[in-house]
Structure formats: C-alpha cells, structure tokens
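Note that one protein chain is taken out, while the other chains of the complex remain in position.
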Amino acid sequence: MRHGLSLGVGPVGFRIGSAWPGPIAALRGLYAGYPEAEDGIADFTVRLEPNRPWRRWIRPSIAIGGDHRLPEAAPLALAHGLLAAEMGMNLQMALGLRRYLLLHASAVERDGRALVMTGASGAGKSTLAALLGERGWRLLGDEFVLVDLAGGGLHPFPRAVSLKNAAITLLEAEAPPERFGPVLEETPKGRIRHLRPRAEAIHRMAEPAVPALILFPRYGYDKALRPVGAAEAFVRLTQASTNYVSLGEAGFRALTGLVTANPACAIDYPDTDGAIDLVETLWANLDA
Amino acid sequence: MNGPDQDRPEEEEGPAPTRRHLLMLGAVSASAVVTIRPALANTLGSVLTCEIPVPDRSLSANYIASDGSLVPADTPGAFPPAPMPFKGEDVKAALRYGRTLPGTDYAQSRAYTNYIRRLQRGMSGFTCYASLQMPQR
Amino acid sequence: MTGPLYRADPPTMRLAVEAEGLTLLYHRPSGMTHVLGPPAPELLTALAEGPADAAEIVRRLRQHHDLQDDAGIEAVVAARLDELEAAGLVSRA
Partner (left out) sequence: MGESGRVSGAALLARLLADPAQAPGIDRRAWTGILAAARAEQLIGTLAWRLEGLPLPDRACAILRDARDGAAQARQAALWEAEMARRALAGLAVPVVLLKGTAFVAAGLSAGVGRAIGDLDILVRRHDLPAVEAALLGAGWEWVKEDDYDDLYYRRWMHELPPLIHRTRDRMIDVHHTILPPTARPTPDAAALVDASIPLENGLRILCPEDMVIHAAAHLLADGDLAGGLRNLWDIDRLLREFMAEPGFWARLEERAGRHQLRAPLARALRLTERLYATPVDADLAGPARPADALYVRRLLARDGWGRGTRRATRLAFYVRSHWLRMPPAMLARHLWIKLRKG
C-alpha cells in the first residue's frame, strides 16, 4: 500500500497500511517512542483502504481490513483515521491472537503485581486504568490483557488509551498535552481522544507482571463491594475473552489458574474518585 | 501458574469418593450443564463499530412486512429494502429507546427493527445485533 | 427395566476443576468447556464403570451417595443424561 507503518505494542507487532497519508502521519505522532515490530516481521497486517475505488477521493471513507476482518465492520470518516487504525488493530487481536489468552480488560501494575479490571464497555475499566496509570501505577493496558499460557503472567499491551467523552476532560487534568492525540469529534463512539501512556509503561512493555487481584467494576451505582467466587469469575472471564474457546486446553489451564490463584471482587462506584479510593483500600488489604 | 487442582486429569484423583455424602439431585427442569460459548459478540461492540443490512444482501429481492418477515416485492403494506446498512449505534437507539432509524418513518422503522430482532446466526448483521444485546452497551 | 444404554468418554478425556460446588470441565475430544452442577459430575463418574441404562446408573449412584429423595429419581437422572448427551459428554452406546 502507499503508506505504511511498523509498530510493536507489547509482544505483538503490527504492519498498518493506508491508502491515505493522514492516518499514518497521525499514528506516527501518537505512537512516538514505540518500537517497530520485532525482527521487522509483523504478527498482523491492518489495512485502511477505500471500500470502493472512488472512495479514495470522493467523500473518502475508511474500510477496516487486514489479516482478519468482519464484513459487518462499519466504515469510518477519513478524519477518524486514528480510530480506524485502533479498531483495525483491535480486530486483529480479537480474531487472530493465539499466543496468549486475550482478556477484554484493563490492567495496572505496582511492585510487580497486577490488578485486572474487566466489565462491559461503559463500566469504567479503561478510565480507571488510565487514571491509575497517571498516579504511580504502571499501565499494562486499557483494552486487552494478555495472559501467558505457560506461566500465567500478564503481558503488557500498552497501546494508546482510547478516551471517550467525559474521560477526556478527566485525564486532560492529569497528563501533559504532548501525550494526547487530536480530538476526534462525532465518531460512532462519540468524542474520542487518545492518550499515549507514560514513558515508563512503553519502556517496560516487554516486562510481564504477576496477577494479584481481579475486579469487576461498575460505574454509576452506590458504592458496594461483593466478593466473586472462582466459578463465577471463570464464567465472566470466558465471556470477556475473544479467544478462550479457540485456545482449547491451554486456555482452560490458564484461566482456571488465574481464577483459583487470585481473589476477585465486584465493585460498584458512583464516581471515579470513590473508585480509586476503593481500589487502593482493596489493594492495601490484599495480603492482610 | 497451574494450580495443583487443575493440572491433573480426573483419573489421578483416585477412585470414587469413599465418604458417602448426600447428593442433591434437584428438579427435572433444573439445568445442570452450561456450555461456554465463544464470546466474540460480547467484546466485538467495544472493539469496533458494526452495521446491519436490512435485509441480508442475498435476500434483497424481498420487501419487509411490519412484523419483520420477508415478503415478495411490492406486497402492499410492506417496505422495500433499506438502501444502506444501519449503524449499530442507530439500531441500539431504535431497539432500546424507540427512536426511528435514520431515513425512515415510524412504521418503516418498526418493520426494520422487527426484521433485525428476527436475525439468526449465520445471517449478515447477526453478530452485530448480538453485540448490541449485551448489557451496558 | 432396560432403557437406552449411555456411555461416556473415559475420565482421562476430561480436565476438571472444582469451585464453589460447581465443576469446571474441559472435554478434550470436543475442545469445549462446560460448567456442571450436581448431579452431572456424579453421573459422569458413574459411567466411568462402563455403559449403563438409567436404572443401572441410579444403582451406581446409590453405592456412593445418599440420595435425597427416591420419588421421580429416574426421571431426574434421565433429564440430566439428555443434557449431557446434547453437550456431547454422553452418547448412546
């Protein structure tokens, strides 16, 4: 393709090709400081291409393609190229990853131990991880957590955090402007702005962490806390994984290992500050 | 990180338990087997946006009746196929809050949403529809 | 009485983890995971001795367990066997 970029995020390498220069230039800016794909060989190819030939010029719209694709994916406006690239990379991970158990979850690390948060979109897992990542924790990932199939460790996947609507203002107060991408208005997901994680998260992207606590947060409810048993955590995490079933026995071993070795809690919270307090308290009492 | 419990196939757990215990059988109607199914639809909605053609392109010779069923073209009271697929977000707004789909009036939108509700696995748009059904989406 | 004979794969074809009274079960021939509640795991254990009809399975259950209630017990066992059959964990011999 005319324009391309090689990008390494955690243990995964991407090759992103585009029919237009804009999306690639925006990616280069946002992902400044990230390495190229290891060995120059990408695990996945993402294509941003016109869905009809004339769509390169006339009312350009981006179809998301690549090694793995879904015919139902909606095309995006050319101005939303960063979001298209993000979705293209997500799609490859969700449909193609086999080396790790993929959890649709966010994770942060402190002292080598990791906190995993998962929940439906809107539950706040991404915003919480981004905030913790600015407040002394290392961000492992805001969207995907990669569980090692042999050792059970968590591999970072610190791509740029995708902030939506109110979360943008929240994080603008925490992180310096040079780490933000452009504001994308009126995308299918509302207002979006990407945030590059702190340099430490990128430098240590090859360094896994040991899981210690699993949380199922829910935003917009009165403060509440309920321990979640291993069987329930197992079933909920199978539903948060795009590749659990296709990994077969290796996936079963990794996921049962994760839920039997770690405590899990469902937490409800009315606002983000309350959630951060709750998380810090749970974390402090972990070994008590 | 494989725990001691799960590294062993069943047979290594020895012969059948010697200690007798009360076995709760439950009711005839109570289910005792739940199979884990692939969860792509749950996460799909948050990793990309999707769209639903009305009807499936291979069925586009048909009209859509108000109950969402497919009927021959030009059937009185039925609606022609939508010219463009609908975005997942618009379908969600229509299903959940009763908004009309873009470019349609009330009756037409109702016919289309009824069609979408009847989507089955294997038809285009089904995965998208399934992802919209998940809570909190 | 003789009903249909049921059989199950040998226990080595399964991985089981127990949690909170439920059994997380990985079935190797199918690559599928099931969550089993009682008495499904006990039925699979009973079938490890070899193919059996529902009456024989009830007899085997009684060897190892006190059963809560005798009325309608075969109907419950038959319903659970149907479920296990649909999941592919049990088949007609």
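Observations, loosely collected:
Each chain carries a letter (A, B and C) given by its place in the written order, and its residues are counted from 1.
Note that in this section contacts are C-beta pairs under 8 Å (C-beta built on N, C-alpha and C of every residue); 3 or more make two chains touch, one makes a residue touch a chain.
Treat the numbers as computed from the prediction; the structure is a model and nothing was measured.
Checked against the full complex, the candidates A:47, A:104 or A:138 give a single residue touching the omitted chain, namely A:47. When the missing chain is restored to the complex, the residue among A:37, A:79 or A:175 that touches it is A:37.
In the full complex, chain B touches the hidden chain at residues 35, 37-38, 56, 58-63, 70, 73-74, 80-81, 120-123. Touching residues on chain A toward the chain that is not drawn are 1, 13, 15, 17, 37-43, 45, 47, 49, 65-68, 98-99, 246-248, 250.
Think of the hidden chain as still there; on chain C it touches residues 29-32, 86, 88, 91-92.
As a convention for this text, only the chains that are shown with their structure count from here on.
Interchain contacts join each chain to each other chain, per the touch definition above.
Across the two candidate interfaces, A-C and B-C, the one carrying more C-beta contacts is B-C.
Relative to chain A, the chain whose mean Cα position lies farthest away is C.
Taking the mean of the C-alpha atoms as each chain's centre, chain A and chain B sit 24 Å apart. Note: centroid distance chain A to chain C, computed from Cα atoms, is 41 Å.
Chain B and chain C have centres, each the mean of its CA atoms, that are 30 Å apart.
Each of residues 235, 238, 244-245, 252-253, 256, 260 in chain A touches at least two other chains.
For chain B, the set of residues that touch two or more other chains comprises 3, 5-6, 34, 36. Residues of chain C touching chain B in their complex: 10-12, 14-18, 32-40, 42, 45, 61, 64-69, 72-73, 75-77, 79-80, 83-84, 86-87, 89. For chain A in complex with chain B, the residues that touch the partner chain are 64, 70-74, 76, 87, 90-91, 93-95, 104, 119-123, 143, 151-153, 188-189, 235, 238-242, 244-246, 252-254, 256-258, 260-261.
Of all residues in chain A, only 229-232, 234-235, 238, 244-245, 248-249, 252-253, 256, 259-260 touch chain C in the complex they form.
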